[in-house]
Structures are given as structure tokens and as C-alpha cells.
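For this view, one protein chain was removed and the others were kept in their places.
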Amino acid sequence: MIKVTVNGVTFEREVEPRLSLADFLRHELGLTGTHVGCEQGVCGACTIILNGDSVRACLCFAVQADGCEIETVEGLGTVDNMDPLQQSFQAHHALQCGFCTPGMLMTGVDLLRKYPLATDAEIREGLSGNLCRCTGYEHVVQAIRAVVEANNGG
Amino acid sequence: MVVEVGEAEARPKIIGARVQRVEDPRLLTGHGTFIDDINLPGTLHIAFARSDYAHARITRVDTADAAAMPGVFGVFTASDISDLFNPIRATSRMADYHATELPVLAGSKARFVGEPVVAVAAESRYLAEDAAEKIYISYEELGAVVDPVAAAEPDAPVLHDDVGSNVILTRTFMRGDVDEAMASAPIRVGDSFRMHRKTPTAMENRGYLADYDQGRRALTLHSTSQVPGIVRDALVEMLDIPGNRLRVVAPDVGGGFGGKGALYREEVLVCVLARLLGRPVKWLSDRMEDLMSTNQAFDERIEAELACDEQGHILGLRAEVTGDVGAYSAYPWTATVEPVQVVSFLPGPYRVPHYRGRVRGVTTSKAPMGAYRGVGRPISTFVMERLIDMAAAKLSLDPLEMRRRNMVRAEEFPYKAASGIVWDRAGFMECLDAVTERLDYQGLRESQAEARERGRWVGIGLASYAELTGLGSRIAVAPGMPVNTGTESANIRIDSSGAVTAYFGIASHGQGLETTLAQVVAEELGVRVGDVEVIHGDSAIVAHGTGTYASRSAVLAGGAAIMSARAVREQVLKAASHILEADAGDIDAANGKIFVKGTDKSISFRDLARAVYSEMGRLPREVREDIELEATRTYDPFFGTATPATHLAMLEIDPETYQVKILRYGVAEDCGRIINPLIADGQVHGGVAQGIGAALMEEVVYDDAGQILTASLMDYVVPTAAEIPSMEVIHLETELPNNIGGFRGMGEGGTIGAPAAIANAIADALALNVNELPMTPERLFRLVGKQQE
Partner (left out) sequence: MKPPAFEYLAPASLDEAVAALADDEAKVLAGGQSLVPMLNFRLLAPSLLVDINRIPGLDYIEDNGAGGLRVGALTRHYSLETSELVLQRFPILNAAMRYVAHLAIRNRGTIGGSLCHGDPAAELPGLMLLLDAKMKTTQRTIAAADFYQGALETALADDEILTEIQLPALADETGWGFEEFARRSGDFALTAVGATVGEGAARIVVIGAHDTPLRLTAAEALFPDIDAVVAAAQAEVSPNDDLHASADYRRHLVGVLTRRALAAAI
């Protein structure tokens, strides 16, 4: 039996040891916003925040999250009340198919917390663990840049 | 949240506005519905035992251990299911093309590594994979068929015995007498070019969920498909279920790029098993399966030669193309789709008086080749643009000037290209001028000269091309196929609450068509973008529709939207004329309001709908019966329209490590009337990024035994944000094309121009010929090393 808190809600579930945290969130808790793209930690679509740090949910087993706090894309903002990063993604057209987007957002959240992101090169470097095939990254970089500037009072 | 444009009463310009996408809130909050987000109770999950051999006879399959594993519901081989469906092959009336059967599971023979041989259905994917490991298949190797040139030889092992040869298609395009023109030409350049194999790599893997309703004998397939209508029609034939009980639905789809634009054997299998087992059946590709089995692309070898006079005017062009089409001819596009486009588009946006392009498509023991973004044209553009630069170099002519001298000029349209394609008036030269002006081509040349003096390897590359988009019924996407790709339908309906719903046969999977088509409908009907709900990707909502591919949806679905919206608007005005007691000609609609021009008399769509549907007595019966707030129209642009562009790349190569850094990237393109500039920019950015991948990194590698070496995202290298430069995009609108919306298709273009522009920039930086892509650091190392020897 594991006990995890996801987006502020605590769940207790019986899990098989090999169940990935991504599959647990998606199929046991029904939080399908976290996407699975490669199951080898390369694409970044499954990125979530575990105890305050971004991690790959495909490289973690659900049993390991016992007692942990998790944030997923569902915890950021709602359709009617998106958070500033989500709003910036929409304003800058930083998503097309939307499959990589939850991972991009959760990586963005951690990058914004941890790095100054003073240059576009730094933003690109920070995003380089999240693959996107639709946008060519240009608008994603612009969306994050806008949030950095807003946070800096710009 | 939608950006509103214009004043309440004025007619807003919605087409052309940077409207924020209506798809975004659900996708940004984790509330999209992708294939694996659909969970039906009792679902069985499929895992496959796939062939480990490139080309082998299957002599024995032992499934006993697998069948005995916990949670396993059934194990199925080709012979277990062969009576449950009718076989299918991608036919075409094209001469000298031989269709191959597309089996669902490999039966007697496996023809590429990763081909599905046995399917396990189990309670979970975990258990299904456990069981798949316990399936023992004996093979007798028949010799891998890896090199298409060797495979075309008479003594090569043949993949499809019923065809009798690995060469399954040949075709020639000709104009004039090219051999004569070449023989007498003062300047000739040529080379052997090679574009390596690529795979689309959408971030969402393919996936299929079939649900069979035993009571209704009805099948619903949820599929990550770009072409639900095509899949529905194929399954109707294969499963003998009529179309009114067979529905194919594409939910939110995580990118496609052509890779999800074909019928796949796994989607047939889940349907067959769902009907057989009476439970929902799901297969979700993992990334390894995606890289091994999703239809791949490119992989063309081209011998090409260009002749010109001493002023650089092109005299002739000839090419011999060998396309490596993989193990099967993909349905429905056939194996002709890419190789034939290479030769039909090779002359590019230029005047080529004499031309011969010959192509053959050769089967090999690799994943099938399908339609990938750009289809053929990334290769034809790479080759032609290299030849243009090679000729310019030989003549000591600036590459920009070389292009100016040969590009079709404004007064020459409509222009019949050497391969027979007819270009309508579009901004060919205007794009070349715009991008070179905006990025200050001369200034870049000066800074390049400076850098070179300091020993830096800096190069500039141009690439010009035109594509034919928005194809109507006269010009099929792949000629001779039993599929009509030349029309699209729209059904628009105002319901009794006054809400507008627009149904389409296209299937948006990232293009933002829920927004752009809503813009078109809103503008035509006089409502707000947020008032229009666009429904798409469902074979049941229009009688015929084929989907989203070939840069067609804006032109065809946009055209159908205009026609249907105009028809509904006429009905709205008719009703309003009675309600507002004014002449229909004096009534207009905008922002969700219908009003008598120049007065304050108006009615909302909601109240109008109530008057028509609910408030009996507000309109006389004979008036009511004459009003239908719904219309379906089918649009056929008949011909296609040219979308031209020029790309400009400036890059630097580290002379020691051979790392390539792109310094500047610009695109000028003419996509006609732009529906949404924000979305148009995004399409170009994404296309260019994939083109940069094709130019510098992405390559599917098979070894000599036909083993795939790039079956993970560590080994199949797609670009990250750190490798893609910032881009400048210029949209031109010259003369609008002769289709109802004035739209040109533009989804693929970025991928067509970028490989050529980068190849030319590398060649320029090194003063060497670049005849192979992707130009990886390893290849650059060898290329420079060869020169230094």
C-alpha cells in the first residue's frame, strides 16, 4: 500500500512494484495529463514535479513515491483559470498537438524556480530534455521568456 | 480565451487575425483526450512478438507457454485470424506498379525486423509483454535485402514472390530531348546524391482501441489517425461491416507528420480481435515499436545532372532515382508516393526546357516507406538546389543571381513545369527577394567574407522551391489510387439554442484546425470564433472525408466551410428578414448578432434559433418550412495551387570538432490569404525544425543484416531546443489562388526547404560538394578529411 499526495489530494493504493509512476498517475489515478512518449527518459513528455523537483515519471516506480508530494499538469491551473505559464503558452502559440506540452510546462515550472534564464540560449538548454516535433521550439522559448520578464517585473 | 477583433457592429476581420487557439486550454491543463486517455472497462491489451530477422521464412511458432501465462486471454498467429478479414493491398492504376499484399500478421514470411508475427491479448500491457517474451518463433533466413541497388539486380533475394522482383515501380517524366541538350551544353554539373532514411517520430506513438458492440454488431475504432475516413472505408472492405456500423474516431492526436496518415496492420488487428473476443482491444505502440514499424521516409539515391549556358540559364536536367520503399507498399498511398514525387518536383521553381527524370522503387527488408512531411520534395529540392549552387560556382555567379536568372517570372504564369506540373501565379521571385532583403543577404555575404578571413568556416545557403498544395479531384495526391483525395465536406448547423457546430472530414492533429476553421465559419456566418464548435476526426460526421495530410485542410476544408457557412447565412438572413421586417439585403450579421444595417434593430443568433425551432407562431409555417439552419457542402478545388518559398540559412562549422551551428535562419513563403498568422508561423517553425533534423541528425540505420540500429530515442537523434535556431518568417500574399478561400496549403513547406538550404550553406562554408544528408559531424569529418588527403 502506498500513500501519495498529488496536487494536494492524498491517495492510497495497492501497486505492483514494477508499475511506473507515469502509468500509476495515468491509469490508477486517472490523471492522464502526464503523457508517456518513450519510457526511457529521453523525450520528457512525462515530466512531473516530485517533492519539488522535476523528474521523469517513466523512470520512477510508483512504489518509490510512497509518502511523496507530486505536482502534475492538472495541478497548475484550470481551463477557466490557467496559471501564467499556461496563459503564456497559449498567447505565444507554444503548443500544436499538445502531447509534449504537459512535460514542457512542468519542466518550465522547475526551470523558472531554479535558473535565472537570462538568455534564450539558457532557456533552450533548459528545454533540451523535452522533445517537441511540432513547434520548432521558437514559440516555447518566447512563452517562457515572457514569463521570466513578467517575474522580473519587466 | 479568444482574442476578439473589431467593434461590435462592424464586420470584423476574423480571417487573418492572430486568434489564440481554442484547442489550447484543454491541452494546457491536461484535459486533452489522447488515445491512451480513453479507458474502456474490460479492455484487453496487445503486445506483439515481432520479427528479429530481416527476411526469413517462419517455420514454427510455439505459443503454448505464452498462452499459459497469467492474465493472458489469447495468443494469435496469422493463421488464427486469416479467416476473419479480407486481405488488402495498396492498388493503383499507375503503369509499371505492382501492389504488395499488406498482411496483418506475418504468416509464412517475415520481411523486416519489427514486423508483427504473433499478437498476445492480456489484461494489461505488462502481462502481454511478459507473455510475448515466451513466444518461440523459428526462422529460416532468406537473406536480408538491404541495399536497393543490389536488390534491383536479377539474382537478389526477392521479398514478394508473387511480384517476382523487388522493383515494384518504374516511371519516367520527360520534356524535350535532354540527352541532346546535355551533349551540346557548355556547362554541366552533376553528382550522386543520397538522402538517408528518416522516420516521422511524432511525440505520441501510434495507438488503436477497438470497441465492438455485439448488440448492434457495430465497431468503433479509436485511432491516432490522420485519415479516419480512409481507414473506415478500408475496414468496411476488410471486415464486411457496413459503414453505418463502423466508425473510426481520431481523438486528440499527438502529431503525425504523415506517419499516422496510412492504414496500419495493428489497427486492423485490434478490430479483428475486438469482434472475435467481444471485449475492447487496445494496442499502444511503445517508442521502440514506433521507430521500427511506423512508415518511414526519404531513403532515395539520385544521380542527377544539370546543364546550362554560359550565362547560367538552365538548358537541361536529367536524373535517375532509386527509391528504397521498404518491405511493403503502404496503404493507401502505395510505394509510389515518395519516389515519384522526387522526379515530378525535381525541376523546382525553374524554367527547365529539357528534362528526363526516371525513377524506380525497390522493396527492401526495412519498415515500409510512407508519406512523411514534404513527401519527395525535401529530396528533389536538396538535389536541384545543390545543382543550382554547383552550376553557380562553376560560373562564378552568385547563387542568388543564378536563381533569379532561372526562376519562373510573374508574367510567365500559369507555367507548365518540365514534369507537367502547372504552377499558378504565386510569389516565386517575390519570396527569393523578400528573404534575401529581410536578412540582408549582401550584408551576410560581407560578414561571411570577414569571418572567413579569420579562418572561420561560415557558409550561406539558399533554397527555393514550390509545392503543389490543396489538390482537387483533377490532380490526385497519388495518381491511380482508389481513394478520392480531391474533395472535402463540411456540415454546419445552428441548433435550437443558437449554437453553431461545424462538422468536417479532416482530422486536425496539431495544425490548430479547430481554430482556423472556426475563424472561417465565424467570419462567413457573422458569429464570434468562440461561438463555433468545430468537430472533426470522426468518420461518422460527414458522408465522405479523407483527413488531414498533403497540405490540404485549409484549402479544402476551409473551402467547404465557406460554402456551407454562406448557405447557412442565407437561411439566417431569410429568417431575420421576417423577424426584423426588413429586406434580407439590408441585413448583416457580425459578432453573433443579426442586424438591419444603419438601424438599432437586431436579433441574436440564439433568439433567431428560438424563433425558427421553438417559438411556434413567430414565423408563418410556410416560412419556417423554407428555412433550414443547416447546410452541407462539398468543395473540390479541382486543380491545386502553388506554394512557393525561399529559405536562407547561415551557419558556422567548428573546423576542429565539425559541430554545425546555425547562425541565422529565414523563410519567406507565399501561402495566399493567411487565416491565422500565429498558426502559420508555428507551421513554418515546426517544419523547419524537422528539416534541420533531416539535414544534420536524423537517420534510421539498418546494418548489413537488416537489423535496425536506431530503435531508441538515444540512437534516433531528433533535434532539441538547443540545436534549433531562432527563425524569421515572412509571409507574402501575391495574387490569391483561384480557389474559394484564396488559401494555399503550407503545413509541409518548412521541411522541404531546410535540408537544401543547410546543405548549400555547408557546401558554401567548406567550398566542397555536399551530396549526402544528414550531414552529421562524422560525415563532415570524413568529407573534410577526404579533401585534405
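Each chain gets a letter, A and B, in the order it is written, and its residues are counted from 1.
Basically, contacts are C-beta pairs under 8 Å (C-beta built on N, C-alpha and C of every residue); 3 or more make two chains touch, one makes a residue touch a chain.
Computed from a prediction, not measured in an experiment: that's the story for all the values here.
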item: Touch partners, limited to displayed chains, of the chain removed from view; value: A, B
item: Contact residue for the chain not shown (choose from A:V4, A:V55 or A:V147); value: A:V55
item: Absent-chain contact - pick from B:N166, B:T710, B:N739 or B:N769; value: B:T710
item: Selected from B:A67, B:A705, B:A722 or B:L768 as touching the chain missing from the view; value: B:A722
item: Among B:H55, B:H98, B:R125 or B:R171, residue touching the chain not depicted; value: B:R125
item: Touching the absent chain when the full complex is considered, from B:Q442, B:T599, B:S614 or B:T657; value: B:T657
item: Residues from subunit B at the interface with the omitted partner, ascending; value: 125-126, 129-130, 133, 286-288, 656-657, 659, 697, 701, 709-710, 712, 714-715, 717, 719-723, 776-778, 781-782
item: On subunit A, residues whose C-beta touches the chain left out of the figure; value: 16-18, 20, 39-41, 44, 47, 50, 53-56, 58-61, 63-64, 66, 107, 110-111, 114, 124-126, 128-130
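Methods note: only the chains that are shown with their structure count from here on.
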item: List of subunit B residues in touch with subunit A within their complex; value: 1, 20-21, 23-34, 36-37, 39, 126, 200-205, 252-255, 257, 286-287, 509-512, 678-679, 681-682, 684-690, 712-714, 718, 720-722, 724, 726-727, 750
item: List of subunit A residues in touch with subunit B within their complex; value: 16, 18-19, 26-27, 31-40, 42-43, 45, 72-74, 76-80, 82, 86-87, 89-91, 93, 95-102, 105, 120-121, 123-125, 127-141
